[in-house]
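Every protein chain but one is kept in place in this view of the complex.
Letters A, B and C mark the chains as written, and numbering starts fresh at 1 in each.
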Amino acid sequence: MNRTRTLLAALGTLALLACLPLLAIPVPGVLPGYTYEPGTLQLLALCWLTAALALSYNLLFGVAGLMSFGHALYFAAGIYGLAIVLDRTDVPLLPAAALVLVGGVALAFVVGAISLRVTGISFAMVTLAFAQAGNVLVRRDQGDLTGGEEGLALATDGVPAALVGVVNTRNLYWLALVVLLLVYLVVLWIERSRAGHVAAAVRENEVRVRIIGGRPYLTKLVVFVLAASLATVVGMAYLLLQSGASPATSTADFTLTLLVMVVLGGVGSRWGAVVGAVLYTLLDQRLAELAHSEAVAGLPAVLRIPLSEPMFLLGTCFVLVVLFLPGGLAGAAQRLAARRRPAPEGAAA
Amino acid sequence: MSTLILLIATGLGLGGLYFLVASGLSLIYGLMGVLNFAHGSFLTLGAFVGLAAGNLVGAGTWGGLLLGLVVGALTGAAAATVTELGLIRPLYNRHIEQVLVTVGLSLATVALFEGIWGPNPRNVTRPGWLASTTDVLGAHVPNTAFLNVLAGAAVLCGIVAFLRYTRYGLIIRAGVENRAMVTALGIDVRRAFTLVFAVGGAAAGLGGVLATQSLNYVSPHMGASLLIFAFIVTVIGGMGSLTGAAVASVVVAVLQQLANFYLNNTGDLIVVLLLALVLLVRPSGLLGRPA
Amino acid sequence: MARGGEPVLETAGLGLTIGGARILTGVDLRVGRGELVGVIGPNGAGKTTLFNLISGLYRPTSGRVLLDGRDVTAASVAVRARAGLGRTFQTSSLFPRLSVAENVRLATQRRLGGSLSVLSFPRRGDAASAEAAEHLVTVGLTHRADAAAGDLSHGDKRKLEIAVLLAMDSSVVLLDEPMAGVATGDVAGLVEVIRSINESGRTVLMVEHHMDVVLGLADRVAVLHHGELLTCDVPERVMADETVQSAYLGTTAGSAA
Partner (left out) sequence: MSGSNVLEVRGLSARIAGQEVVHDVSFEVPASGVTAVLGRNGVGKTSTLRAILGLVERSGEVLLDGVRVDGERTDRIVRRGVSYVPEDREVFAGLTVAENLRLAERGTTAHGTTPERRGLVDALFPDLVKRAGQRAGTLSGGQQQMVSLARALLNDNRILLVDEPTKGLAPRIVTEVAETLATAALTVPVLLVEQNLQVVERLAERVVVIDAGRVVHTGPARELLDDPELVQRLLGVSAGGAGDEVSTSSTSEEVEAGR
């Protein structure tokens, strides 16, 4: 009964989100304009893709307990991989995407196989180092492939016309929504699968998994590669949405912002990751606007400087969540629900 | 031949900088199990404040630099102390959360530094001797390399002496082995934590001012970029091993310089490859205790 | 060997030295198929170390471990587990945030295959779940199947460990102080469970301080002292052995009658 209700609510929300481009709803203070306007749709689509990426990171960090600081590498691999293939070859979009996905899987396999030789903090640092190497490659622009600091514009020849240009933002919005739904379902699938259960067991007690004859290393590698491939897929959609690649997506800071989103939402919670990512993206956007507003410009330096740096506010906010809101938004919601639940029983008695 | 000497000399200088950052990371990790992501911010803050103090005496003078180094180290120490007391201590023994707050702190502080000092690098004025080179067997070695090696060696000796001959050093060495037992001997081990953070922060602040002299600029991002190499150095040397960090700093930096020159600017990539290789052969690092 | 013929578990000259300290030296132990051997010895004699060496958590610095005649000294923990070696720990070692049923099912699922599959789901009705449910019935934990393992009482955790052990269907079972922390009143029930594990044909090697339990269950008793195996014989003879008496029993509670 309860499950059916949850499912219906989810489907309803999804239908509403899918219809947004056809509706004219203003959400003042949150969205820049009416929901059918390209600017708004672009921002919302960015929210969905970020949420999908955060979900893939949550699979890694929340489910398998692997704190990677290099998840951006596979996202960037998707963006740049597809950008380069479309730029340098005549391969159409879908085969190109398949090719890039294969490349992403291979990259994740090699990096994962090496970094999983260490655990805990060392694993975090090693994944960071590999991602940094990727960042260096992208920025160095060897053989004019990546465009260096300038980034790379999307070569639209191989891309269907329906996915190109501001007029088609609506289609890109739907694409982003589909990607989010797809990633959500895949993540749900993996979590519920046998391998997903073993991964959770490895997170809980690795020695015990070995004692019952399981293989923690392989389990972790499977989850690592799957999470990375999802990031690659999201990256490719991101390229289409932004119609270009920028080196900022390959930085360690980008992975750290993913970490911020997941922790904000609540580690291990799927909807927490989605809400965390959407909230983060919207905040980032709104805070940037606040930074350039006249109200802030008129303030004394002590207030103006912090308020004009969105990342400062987000970082501070994150520190406060870690210190005072264990379990993030999902944890807070759970505690709230737990506090409310006994009340009716008491009333009945 | 002279090229090789130059590369090794500049490598050693860079290694000195890496060690200044890695020593703090390694000490903090060894005693407290905390990976300190905000360590780069201590460095950047030390650099900016140190330079500002030096400029009061006179930009490009030795007196200014000396004051800058002292103030930079003190600033780093102060920032680290505040961080430990305010953010790390309340999360006692919750290592993941401790890493997360330092991540948040690093994101926030870099943004704040950008807000205060602008996002772009600024040139610095160096004392004349530091801006020039010295002839060593035909190689023109930048004088900053000597200063960095000297500072790295001095900090290494200083920390080793501190650990070996002081009571707090004794507490820290014991704490690395068994923290609970140190407490059970009636010692407030948390004071040692704060002290280790302060010492690490001082080394980073010092490294920050020195880095401005080598790079000839100061920027809000210099901490973050040095921090990544310091991480690599810490893993290669063996997490928590000070001598390991020293050896790895030199190896990594020299290799990086050589690869940059002989292998088409691939220094950064070679370093990551070295990291992969070390992990494959010896996952606990060069001088780390085998798990 | 009291039962069976060929040794199913054998250690030859097994030793471990850590930093110059000899934790275990030259242990030659042969356990026959279907036997129940109790390992006794004062605290710190090296009993748990012996278990860690046999199960592969530690690598010996000398000697060999043979399972079913096969040298497994260099084999990983998982390989030994797959070859039929199961164990419990002195203090509970479970997956605390997973449910009781899930703790057991992970072991049956590993054995029945498909553990690393992302394409198949664990379901209530599948073979692994059904078998796991049976084991929970055996140890009497069905009513707690959905509780998180970390929330169980100490006694229930011990029961769960036994259920996991059954789920692994190991032919050789190492029990590390199964009675540790179990209330005196619950000891008898646990003894019966161990007896039934042994009577179902499994070989059992058991470290236990509770002398009555050891004497009541064991076919033979191995005595460890200072990392050395003093003797391994039927209980009556071990109890009568003077060296054993003075070395272990003597310093514990006087002589056994």
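In this text, contacts are C-beta pairs under 8 Å (C-beta built on N, C-alpha and C of every residue); 3 or more make two chains touch, one makes a residue touch a chain.
Everything quoted here is computed from the prediction, not taken from an experiment.
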Touch list for the missing chain, restricted to displayed chains, reads B, C
Looking at the full complex, which residue from B:96, B:170 or B:270 touches the chain that isn't shown here?
B:170
One chain is left out of this view; which of C:30, C:195 or C:209 touches it in the full complex?
C:209
Thinking of the whole complex, not just what is shown, which of C:30, C:64, C:195 or C:226 touches the missing chain?
C:226
Write the list of chain C residues that the hidden chain touches.
19-21, 42-45, 90-91, 96, 150, 154-155, 177, 179-184, 187, 209-213, 215, 226, 242-243, 246-247, 249-257
Suppose we count only contacts with the excluded chain; which residues of chain B make the list?
167, 170-171, 173-174, 177-178, 180-189
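The criterion applied here is as follows: only the chains that are shown with their structure count from here on.
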Hey, which chain is the most central one here, using CA centres?
A
Farthest chain from chain C by C-alpha centroid distance is chain B
CA centre of chain A versus CA centre of chain B: separation in Å?
32
For chain A versus chain C, what separation do you get between their C-alpha means, in angstrom?
45
With chain centres defined as C-alpha means, what is the inter-centre distance between chain B and chain C in Å?
49
For chain B, which residues are in contact with chain A within the complex?
29, 33, 35, 87, 90-91, 95-97, 99-101, 103-112, 114-116, 224, 228, 231-232, 234-235, 239, 265, 268-269, 271-272, 275-276, 279-280, 283
What part of chain A is in contact with chain C in the complex they form?
189-190, 192-198, 200-201, 204-205, 207-215, 218-219, 222, 226
For the complex, which residues does chain C have touching chain A?
55, 57, 76-78, 81-82, 86-87, 93-98, 102, 105-107, 109-111, 114-122, 164, 167-168
